[in-house]
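Omission of a single protein chain aside, the complex is shown with its protein chains in their original locations.
Chains: A, B, C, D, E, F and G, in written order; residue numbering restarts at 1 for each.
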Amino acid sequence: GFAQIDLERKERCGFPEVVYCAGKTVGQSVRILSALMNKYTNVIGTRASREVYEKLAPDFPAVQYDDLSRMVYQFTDKTPINGDRIIAVITAGTSDIPIAEEAALTAEIMGNKVQRIYDVGVAGLHRLLAHCEEIRKANVNIVVAGMEGALASVVGGLVDKPVIAVPTSIGYGANFHGLSALLAMLNSCASGVSVVNIDNGFGAGRMAGIINGMR
Amino acid sequence: GFAQIDLERKERCGFPEVVYCAGKTVGQSVRILSALMNKYTNVIGTRASREVYEKLAPDFPAVQYDDLSRMVYQFTDKTPINGDRIIAVITAGTSDIPIAEEAALTAEIMGNKVQRIYDVGVAGLHRLLAHCEEIRKANVNIVVAGMEGALASVVGGLVDKPVIAVPTSIGYGANFHGLSALLAMLNSCASGVSVVNIDNGFGAGRMAGIINGMR
Amino acid sequence: GFAQIDLERKERCGFPEVVYCAGKTVGQSVRILSALMNKYTNVIGTRASREVYEKLAPDFPAVQYDDLSRMVYQFTDKTPINGDRIIAVITAGTSDIPIAEEAALTAEIMGNKVQRIYDVGVAGLHRLLAHCEEIRKANVNIVVAGMEGALASVVGGLVDKPVIAVPTSIGYGANFHGLSALLAMLNSCASGVSVVNIDNGFGAGRMAGIINGMR
Amino acid sequence: GFAQIDLERKERCGFPEVVYCAGKTVGQSVRILSALMNKYTNVIGTRASREVYEKLAPDFPAVQYDDLSRMVYQFTDKTPINGDRIIAVITAGTSDIPIAEEAALTAEIMGNKVQRIYDVGVAGLHRLLAHCEEIRKANVNIVVAGMEGALASVVGGLVDKPVIAVPTSIGYGANFHGLSALLAMLNSCASGVSVVNIDNGFGAGRMAGIINGMR
Amino acid sequence: GFAQIDLERKERCGFPEVVYCAGKTVGQSVRILSALMNKYTNVIGTRASREVYEKLAPDFPAVQYDDLSRMVYQFTDKTPINGDRIIAVITAGTSDIPIAEEAALTAEIMGNKVQRIYDVGVAGLHRLLAHCEEIRKANVNIVVAGMEGALASVVGGLVDKPVIAVPTSIGYGANFHGLSALLAMLNSCASGVSVVNIDNGFGAGRMAGIINGMR
Amino acid sequence: GFAQIDLERKERCGFPEVVYCAGKTVGQSVRILSALMNKYTNVIGTRASREVYEKLAPDFPAVQYDDLSRMVYQFTDKTPINGDRIIAVITAGTSDIPIAEEAALTAEIMGNKVQRIYDVGVAGLHRLLAHCEEIRKANVNIVVAGMEGALASVVGGLVDKPVIAVPTSIGYGANFHGLSALLAMLNSCASGVSVVNIDNGFGAGRMAGIINGMR
Amino acid sequence: GFAQIDLERKERCGFPEVVYCAGKTVGQSVRILSALMNKYTNVIGTRASREVYEKLAPDFPAVQYDDLSRMVYQFTDKTPINGDRIIAVITAGTSDIPIAEEAALTAEIMGNKVQRIYDVGVAGLHRLLAHCEEIRKANVNIVVAGMEGALASVVGGLVDKPVIAVPTSIGYGANFHGLSALLAMLNSCASGVSVVNIDNGFGAGRMAGIINGMR
Partner (left out) sequence: GFAQIDLERKERCGFPEVVYCAGKTVGQSVRILSALMNKYTNVIGTRASREVYEKLAPDFPAVQYDDLSRMVYQFTDKTPINGDRIIAVITAGTSDIPIAEEAALTAEIMGNKVQRIYDVGVAGLHRLLAHCEEIRKANVNIVVAGMEGALASVVGGLVDKPVIAVPTSIGYGANFHGLSALLAMLNSCASGVSVVNIDNGFGAGRMAGIINGMR
């Protein structure tokens, strides 16, 4: 057919191919996801319309849709893979939550335990400091922030674990669609911080899950 | 001559024209500064080479030169203008100090009391929090930071006084000559923060001095 | 819940958290604003749809909505805070008025007296010069301009008080969504000018209000 | 040879090819300029080193060099072409003078009368307004400005004659090598303003000369 | 009211203020245009919706609307101002015609004679060369081109009259909304070319009209 | 009329003018395509709406429309021009297929044999390596990829034939509408790779067809 | 003094503050490094001149300097921290080696075992595939590449361990000082890839070291 689904990816990289639905027709998305859902227990489609979900639902009773993150997924094997190691997903504002949920859900479907710490941006530091202990206990931290993206540096300075920074396109004017947060995070003066693409919650969740599984 | 020195600027704007020497020949800078130093007690040239200072020194015994900020100045009237109101100049790193000194000296020459709080960037928050009280007591805060420029937002969230943010070109790679800090500061999620040009310590010192004089 | 409203911000920074509604669902905006409106007399939501207002109106009879600036607000304590000190809000064109109104309303709700001087851009200097006296009498000037943003420099050269410059995204072609005015204002040859984000009327109003309260 | 000098350009476009020396070796510049100086009375090389001049001087006694604008030229036919029509060359600061001189000399060598009005930037409007009459009497205005480039709009609003705007790379930080002035001038709210390349004094002088010759 | 119409602009700059309708409400546009149409014979609004025209029509029987350029205008004084001097408006493609019409109509309403030479881009040079004589006879040339904007340089090399270049946002991919044509035109190796803002047909028409009136 | 169709282009460049419909009204597209379809057997319109096709169909029974690539075309002369020489069109993902189809169809209508190898991006190299032999046998390779555009370099390193790289705007966040793939492809460390505009499938198909015809 | 060395960073983040020497005078660098070298066994200064090393050597006999990466360091505690877990440092070309060495040395000084796999860029895939087994055995992979940065995606598609991508400024023309590789890596179609700043070998080594220590 039109697509060459990478059916060896689970073996090679640890999880089946994830389908980025935004650039595909509903029909294409459904056909690729069907093939994957037939073969694997846990399957993810990102940036999916509700229509993709509705087309899959009759054939895949376990399929689910999350309005916030726009993910469609099948999550039938819930065995925890990484025991009690926690991935913290931290946002600067409430507007960053859809991206954070993409990261959190991705990590959960890949077998991780996730703790959400939302709306603790640097304009009110006490909110962050109130969660300092939880953050320091987490095994991996995902920091999701738009605007000036300062939260990644602040969290990076508090922990001795890796921080995955996700710049978001939240903000206006000279945020230039996430460029301000992206550049800020790349220039973090704290070490132990690495960065994924703007609004790429999935990429952060996946990276954090891989790291969380290392022992 | 070649220049139309704005000899009414002191009356109109509160301080004589400040000479930006970087784009001028040594000869031009000296001639313009001489005219101003003859007329006013307190005069500033920014981005000046030591040579400008050396050419002025024989005729103006009070002239001084600061290697760090590269300012040449005459500062003979030291009457404090703004009483005990303090302008705090805060930097993220030691590399930001030359720009901070441009701001601090400018404010001092314009009659303000300045407190320097250097090297308290967000990668080690405790350093900043240790100065929290001084910062909250200052009447105006100037925050000088390169890289991700996060310090402006953090300070902005701690005080109820204005914060003047100065992005610096310190950093490497994707800081793009100060763009990362500039965009971060413009997108600050804290309010009460406004921004001057990259590396423009003079502009920040002048703005803070004007604000400090309001009553 | 999903949001950690910063309920100490008024104490720390002088005014309660202001809600940026653009990145939030109507439901989220309403819940956050309700919590704030229950606790404080004066509360602001920016970039809000009329729907947010309509959902709040039944419970908060004092809530108001301004179509031009898209602000929703509760403004029940009208005690003037800064006496007869005036903040002038100046625009270059009529298209800049929505942003200017965001600045003006913000300043008013925070207890300031505001004077509006609209449509006095530099292509017809006499219009600006006709208001020269008012502008020089104002305690703080907010200059709102798109296109080439030249008005900030011209006003900056006329006064000895601080100028807060707001670049707007008004213009077309190579204004690149406000970049032309932003860069122009950051490079102002007049001193005493600092800049907030593109179209950030709120930020300017808040900054001017803080400065206006200094004594 | 290596170059195909456009020896019909004078006939086609009104003036012989002008040699841009910056990208050429001294040898190449000298050979091309020699060919032109043999054929024409008035010849221009821009961005030339003094060495080019020194190599030409023995063979071309009339050759001249201007240190400020870095132009090398032969100017033996001084017949005024455009009578008493004046081109005004106006700068914002003294740092813009080298570019302004490139424009002024170009126009003069092409047979125009030029009036220099330097250092009248918008931070001190009275300096500009003091020259208002001269500016309004000029047949064409060239406005040379760096930083925020506001002067072009202000002059454009005062006259009913064409304004040629030359952005300069003077400034620092977020002027991004002339981008701030370039964008500002392209977005001028005054009409009757068109723009040439950053620091392209030659281009402005040539354009103004062509316009000045129209009748 | 909300707007300070510049009612002296005709006297100062030669034509009444032109109303840029894109950033204004229909109501604002109508009120400003009404005031101008009552005072002057020839009045222009650019980037206007048909609705603005429909609201003006009952009161101003002479008002007209052009769908292509989206201009609304009153053009009752058709006295030719510049005799038989012709402004040529040249486009590279058919897609550039709306911008070209904005330029052509503007020039006509200001009293100029206009000749349209459309769709003669450089991919088929013979089309341009076929019009070479007309182009060389024109007093001013306006060149409207998107994509690589090469036509401005080619025309500039053929004539001894001024060329006003208008970059358009026509193209796709890496034209970045007109940036490719804008940069190309600013870097034209032909002299006698100056540039207005992307898609700014009005600006070009106005500039050409001013030049065409010189004698 | 409004358009000067380049009716000599076939003679000069080997194929009639191709009509880029995106910037034109339906009426303009139909008129230009009709003129061409009357004169030539094989005619192409790119970025066309279905409406253009529907307007042409009654008069041109052979006209066809392809929904994926949005091409309208007449393809009545199917004589293979380049014998058994094959152009391979290779995509990184399924989302790149519309652009790939524009390239493939263009090449076919110009008389070439095309082989499609889709969805073989570098995240699963084995998919590409499985087609290594076909790719090495092709006479020209067109590589269509968005995101990081890495596929062009990998293919370039496998073959001794030319590679035409087409960056696509597929991706999100910091792909900046195709800029990431464009820059990557221009910087390819493999030689024998040249690049066309973002999403310009037509340009790549045409270039490959010209090369395929060389002998 | 002028600097507030963060002497708690080791306790908080696992390793003492690393000194970025590029923005500091030799004297400043030496004083800060001395303080750290007195307190800790393993200390790093990055982007240091040889002069910094020479000033430190008399007092710190164990201090070393690496010409390639320009690192100055004290490395007296060589206890392996992470057992036999290997960090692979992979480069695309030989020109990327200085940055790779910064990463490798950083990781070693922090107690990790490092394997260098240099010059295996995608233009000759067999070189990379020859090391496939080593790469798949590594616990963390650091990929250092300039130009099109494609290597990160290719490695990301081969492994089930995290990949830290370091874009370098190697290349010319449209690599825009590392922007091409940076954007490519951020847009990697392989998951499990995160990115640090351009040329930031230190940041990658530190991040990889933190991850390598997780169990």
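Going forward, contacts are C-beta pairs under 8 Å (C-beta built on N, C-alpha and C of every residue); 3 or more make two chains touch, one makes a residue touch a chain.
The model shown is predicted, which means the values in this text are computed figures rather than measured ones.
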Options F:C13, F:I81 or F:L129, residue touching the unrepresented chain: F:C13
Residues of chain E (touch criterion as defined above) contacting the omitted chain: 92-93, 121-125, 146-150, 152-154, 156-158, 171, 173-176, 179-181, 183-191
Absent-chain interface as seen on chain F, which is shown: 12-15, 18, 139, 156-162, 164, 182, 186-187, 190-198, 202-204, 206-207, 210-211, 214-215
Missing-chain contacts mapped onto chain G: 93-97, 118-120, 123-124, 126-127, 146, 170, 172-175
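Just so it is clear, only the chains that are shown with their structure count from here on.
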Whole-Å gap separating chain D and chain E, where each centre is the average of the chain's CA atoms: 26
Geometric centre distance via CA averages, chain E-chain A, whole Å: 50
Multi-chain contact residues (two or more partners), chain B: 12, 93, 123-124, 146, 156-158, 173-175, 179, 182, 186-187, 190-191, 197-198
